[in-house]
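Comments concern the structure below.
A single protein chain has been removed from this complex, and every other one stays in its place.
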Amino acid sequence: MVEVLSEQVVRLAYLLSAVLFIQGLRDMTHPRTAVRGNLVSAVGMLIAVGVTVLWFEIISPVVLIGGLIVGGLVGAWLAVRVEMTQMPQLVGVFNGFGGGASALVAGAELVEFQAAAGGSFPLELAVAAAVSGIIGAVTLFGSMVAAGKLHGVISTGAVRYSGEHAVKAALLLVAVVAGIYLVVQPDLLSAYLHAAWVPPYWVLILAASVLGVMLVIPIGGADMPVVIALLNSYSGLAAAGTGFVLNNTALIIAGTLVGAAGMILTVIMCDAMNRSLTNVLFGGFGEVATPEEMDEIYEGNITETSPEELEMLLDTAGRVVIVPGYGMAVAQAQHAVAELAELLDADGVDVAFGIHPVAGRMPGHMNVLLAEADVPYDMMKELTEINPTFSQTDVVIVIGANDVVNPLANEDDSSPISGMPVLNVGEADTVIVNKRSLSPGFSGIPNPLFARANTYMLFGDGKESMQDVVNEYKDSR
Amino acid sequence: MVEVLSEQVVRLAYLLSAVLFIQGLRDMTHPRTAVRGNLVSAVGMLIAVGVTVLWFEIISPVVLIGGLIVGGLVGAWLAVRVEMTQMPQLVGVFNGFGGGASALVAGAELVEFQAAAGGSFPLELAVAAAVSGIIGAVTLFGSMVAAGKLHGVISTGAVRYSGEHAVKAALLLVAVVAGIYLVVQPDLLSAYLHAAWVPPYWVLILAASVLGVMLVIPIGGADMPVVIALLNSYSGLAAAGTGFVLNNTALIIAGTLVGAAGMILTVIMCDAMNRSLTNVLFGGFGEVATPEEMDEIYEGNITETSPEELEMLLDTAGRVVIVPGYGMAVAQAQHAVAELAELLDADGVDVAFGIHPVAGRMPGHMNVLLAEADVPYDMMKELTEINPTFSQTDVVIVIGANDVVNPLANEDDSSPISGMPVLNVGEADTVIVNKRSLSPGFSGIPNPLFARANTYMLFGDGKESMQDVVNEYKDSR
Amino acid sequence: MTDFITNVTLFVLAAFLGYSVITKIPATLHTPLMSGANAITGITLVGAVVVAGSGATTFATVLGFVAVVMATVNVVGGYLVSHFMLEDFHGGGRRDG
Partner (left out) sequence: MTDFITNVTLFVLAAFLGYSVITKIPATLHTPLMSGANAITGITLVGAVVVAGSGATTFATVLGFVAVVMATVNVVGGYLVSHFMLEDFHGGGRRDG
């Protein structure tokens, strides 16, 4: 009776934590409630873990508590130390750990099952463990490679080689065959192989781990955010799979929620870049424009400007739009930009930020950075909102953005970004573009915007340039 | 093994049908996919019922098939015969049947349990049956009264009497006590009362049935749509409760989905009327304005017009907005109105329909009627979309609408519709109001719009008046 | 087939899901939604079928029969009415043709 009661309590607690996860995600629909949502979700996690620790028969508490402490310290240390610009890779690392843990738990459950019950695995257990193992291992190693690329410790280029797809297919085949072996448990060998039921699982894990590396290595560094979102989805699915292994509803519900979330983010990112997921994962993207092409467009058409001139323009401007891009993140220029916006706003200038959905390297990347620099939420305008206003804008300051303001997207059908909606900054009276050189952005193509008559280039590092402008502006007041 | 397999198949089929219900509801988000959504949902139902008939041990097939045929014929006959304007009451009747069926099934399950197993009911079975019985019976009788009021066979007034709330509370108490008796099954009497376990259930049903009548009788006829939406939610909950009784996931999921849907519709309707649900269910609404009040506002300020004059106005108009209301439904004037709009549109006039969320007597009532008359979907504009355009509109034709164009909602804090967003038709150059008299609408208050200088009254039945205008318009071409 | 807590879990998930899905449906479609949702309530027919068909006692069979009739009216009528209404909406686009 006590036994049953305790199981009921645990399951109700799991239900409660599932509700808190759902509510937490629902609260993420608005910045005002998002902090609370994250806390709600964390409370859900605390309840699920706490109840598990309290109710299950814990034979080796030292191991458990040790693991929790070590993991908690490492996690907290990483979270506290990381810089905003390194966020993508950190999320990648965490995510990989989650996936890896799922694969290990599924494996440990197989080991335990064998030790306790012996005999062959029930069908559902074996299938779930195989699925969870493959997905989890791919997630762990794929995420590590992705994080390495984002952090610059692994070649960020698209590493392509002939026979690449054959290698990946072969690895997947090995993993799947090992999985089938685990599931089918060929009867003819059963007497001899019972003791060996587990090894197929580790063969599967090994193959899937190498597969994870091989899948991500060939993808260009700039596509890593998509890969990380996808792997996020995978780690959710791995957790759900482990939930099937353990018959645990909390894992199934929470894992599936995340699986769906990651999948949707992936699709949104691909859509915003106007590319298919297949193209991101397996396609060859990232050929660099030839210098001749660039010369042809830029030669003799580039007008340079200086912080002083920009400051003078701003003095008379009524409406200014700032368009940030990946370069702002690289230069860590968000504070200088925010200060400039605040100064202009204080002087009664109508200032807004025009934020493209895939500016930067993660969805919402620019918003996070600008929010960090205390830019008010309602100053950040989305593409559809800001685009109609460019024709009434005096000055547009493009800082470290390139592809997201490239008119070729609308004009040239053969360009790799063709069809991607872009910010039509060229419609403003004057466009100032701040970047370090004329080198292309992520997509590797030239940008005719730079050569337009009403565009002025402000060459230099984003942070320094913006700081110069701010100083000029302050001096002249 | 066969037994288990069949149960697995049934449960997978139930899952499939739950998915189809969900997908069906999701398809309802757009008129283009809504027809398909309804079919998808119907297929889900077919699968759930079909699989149940095929797999469960059917001892009395004649009873079953007879019931299906009788029910199917009656349902189809009612659906085919009903007029669009009688839709609200028909939905009410259907809904009541669903709730009643749930209550009966729960009762029958108790009877069966007793016949098969004897002894006392498991806790969950008894609780679920009690909940399902109370809600189901309230739904059945409440819906019948609501449908009767809408159809005019039961007094549509708000029938109030002293001690009304006490009567309702007493009935609820009886039902709940019977339910508790069913659940607790007092041990001291158990030997004697075992044979009598079922009677408490029927006491409960009886009390809840009378409660259903008593709850709805006092509510004014015009509030019936809210009542029906709420009862729709109840019948979903009753089905979910029966699902708990039978341990049937299809019933639980589908019933809960509908429970949520009905609840949301109820809240949306109340919000659009700016009233609380409590006020609708228990409050006194519907006092009619005194003739003196009306006289004061209308006396000497009413200008009449004729179909000929309206036609002349339309001849020179560049933009015309038609605002339909409950009177259009009563007069069945939608076809004439649609024809007028089509004629105007063909002559290059910019025509739109301004549709208030609670115009008519059901949410989306006007849209259904106009769609029936082939008005294109994109001509129907919602309140927030149409309101800013009235100032650029030459002629507004208000047909059978009253409360939804009453400026008192914005001006008079003490009015019963105060705070309800209304269509600001008065901003147009000329407003033509077509209704039969100066009598008030649903809320019973006078409408100062009628007395404004730019408002002209076109008295008469909606259908006839619109037909006259159409004829005039055709003649003059 | 399933136990109480599982049932509660399904109930909770379905409630959240119903809320998310329904709030996306535009006001225009609320009347057909109401009758469509109403048809879904007829799912109780599944329970009625089991009760009517198994015929453990005459009383239960009678109850089952009545329940089957009522639920079938709800299902068949509900879906047909929604279909007619929605067809009209569909027709609303006829004019372009």
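Going by the order they are written in, the chains are A, B and C; count residues from 1 in each one.
In this section, a residue touches a chain if its C-beta (ideal position, glycine included) is under 8 Å from a C-beta of that chain, and two chains touch if they have at least 3 such contacts.
Just so it is clear, the structure is predicted and the values come from calculations on it, not from any experiment.
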{"item": "Sole contact to the chain not displayed, among A:N247, A:S391, A:S418 or A:S476", "value": "A:N247"}
{"item": "Option from A:P218, A:P363 or A:P446 whose C-beta touches the chain left out", "value": "A:P363"}
{"item": "Among A:G148, A:G179 or A:G236, the residue in touch with the chain that has been omitted", "value": "A:G236"}
{"item": "Sites on chain B contacted by the missing partner chain, in the whole complex", "value": "8, 11-12, 15, 18-19, 22, 249, 253"}
{"item": "Absent-chain interface as seen on chain C, which is shown", "value": "2-3, 6, 9-10, 13-14, 16-17, 20-21, 24"}
{"item": "Residues of chain A in contact with the chain not shown", "value": "7, 11, 21-22, 24-26, 28-32, 34-35, 37-39, 41-42, 45, 48-49, 52-53, 56-61, 63-64, 66-68, 70-72, 74-76, 78-80, 82, 84, 87, 90-91, 94-95, 97-102, 104-105, 107-109, 111-112, 115-116, 124, 228-229, 232, 235-236, 238-240, 242-262, 264-265, 268, 342, 355, 357, 362-365, 367-368, 370-372, 374-377, 380, 382"}
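The rule we apply is simple: only the chains that are shown with their structure count from here on.
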{"item": "Most widely separated chain from chain B, with each centre as the mean of CA atoms", "value": "A"}
{"item": "Centre distance in Å when chain A and chain B are each reduced to the mean of their C-alpha atoms", "value": "45"}
{"item": "Multi-chain contact sites of chain A, meaning residues that touch two or more partners", "value": "none"}
